[in-house]
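A short write-up of the structure that comes next.
With one protein chain withheld, the remaining protein chains of the complex are depicted in position.
Take a look at chain A:
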Amino acid sequence: MVQKVLEVEELKVGIKDEDGGKIAIVNGINFHLHKGETLGIVGESGCGKSMTSLSLMGLLPAGVERHGGDIRLGNLNFNSFNKKDWRQIRGKKIAMIFQEPMSSLNPVYTVGAQINEMILNHERVSKKEARNRALEMLKLVGIPRPEQVLNEYPHQLSGGMRQRVMIAIALSCNPEVLIADEPTTALDVTIQAQILELMKKIQDQLHMSIVLITHDLGVVAEMCDRVIVMYAGEIVEESLVVDLFDQPSHPYTKGLLASLPDIQEQKEYLSSISGVVPAPGKMPVGCRFAPRCSFAHERCKEVPPLFEMENGSRVKCWLYEDGETEVAAK
């Protein structure tokens, strides 16, 4: 059996509304991550992908809170974590890279200083050893003239190079899990391909597990083993990447696939699905996707459970109540 490095159960993330009540942003999701695996999380913008990933780091923004569920990393349960415990796993066990390479490095410190900071924070090494490690990391992520780059400032590097530096920082303490939240969205296509290539290569070398968040199914096809499709704070489909592209089940997934070129252009809406993601607190009753779904029927006024399919996929849609029924009503 493949080892699970990360398990998330019934994760709930929400914000407080004016009356002190809670508005769910992420509504009780379950997933796990195998060792060495790349798990994709896809969905339109606003589906709760970033909030999910930030709750794995304990770095939800002010005003947003996790109020329920378990997150386990190996035998660590994050629920019991105090501030210090969090600090010990951040960067050391779980590392993260962000969407905006242009702004994710601190402009006033050198590249070397920013890598060293991570290493010196987690490892008992001398400054010199840290520097050597930083140099190694820059080589690993394929940065030309690494010795010089160590002493350069972020503004002296291109976006692609900065994302490589971010990867170098994230991986410098050899984390078990790397969370990459839209790591290539801000980069142009050739650079994007290079960065993905690099992540794959390093993953093989270091045997890491990756959670890759993206709204780009092309990236998913390229990188991931398994994929979770999120809609309005819920998981609507979970399957192997091959199955997802072969036999997408959930109408939302089908819509995403049908509008592939559109989401790559980061449009606000999907051409094949009308409407937009409902805002937190304005969720429809029953199936949250129903108002935008062309297969919606009476049953959809109730919340569907995740139905398990024959190939092991799970789908949150009433169409699959009786097992794997290929949607006839097309």
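As a working rule, a residue touches a chain if its C-beta (ideal position, glycine included) is under 8 Å from a C-beta of that chain, and two chains touch if they have at least 3 such contacts; residues count from 1.
In this text, contacts and distances are computed from a predicted model.
Per UniProt, the protein behind the absent chain is "Nickel import system permease protein NikB"; the candidates were "Nickel import system permease protein NikB", "Pyridine nucleotide-disulfide oxidoreductase", "Acyl-CoA dehydrogenase" or "Ring-1,2-phenylacetyl-CoA epoxidase subunit PaaA". Of A:12, A:49, A:90 or A:314, it is A:90 that touches the chain left out of the display. Touching the missing chain, out of A:9, A:65 or A:100, is residue A:100. Only one of A:30, A:121, A:185 or A:247 touches the absent chain when the whole complex is considered: A:121. Interface with the hidden chain, as seen from chain A, comprises residues 57, 59, 62, 83, 86-92, 95-96, 98-100, 103-108, 110, 117-118, 121-122, 153, 155-156, 166, 169-170.
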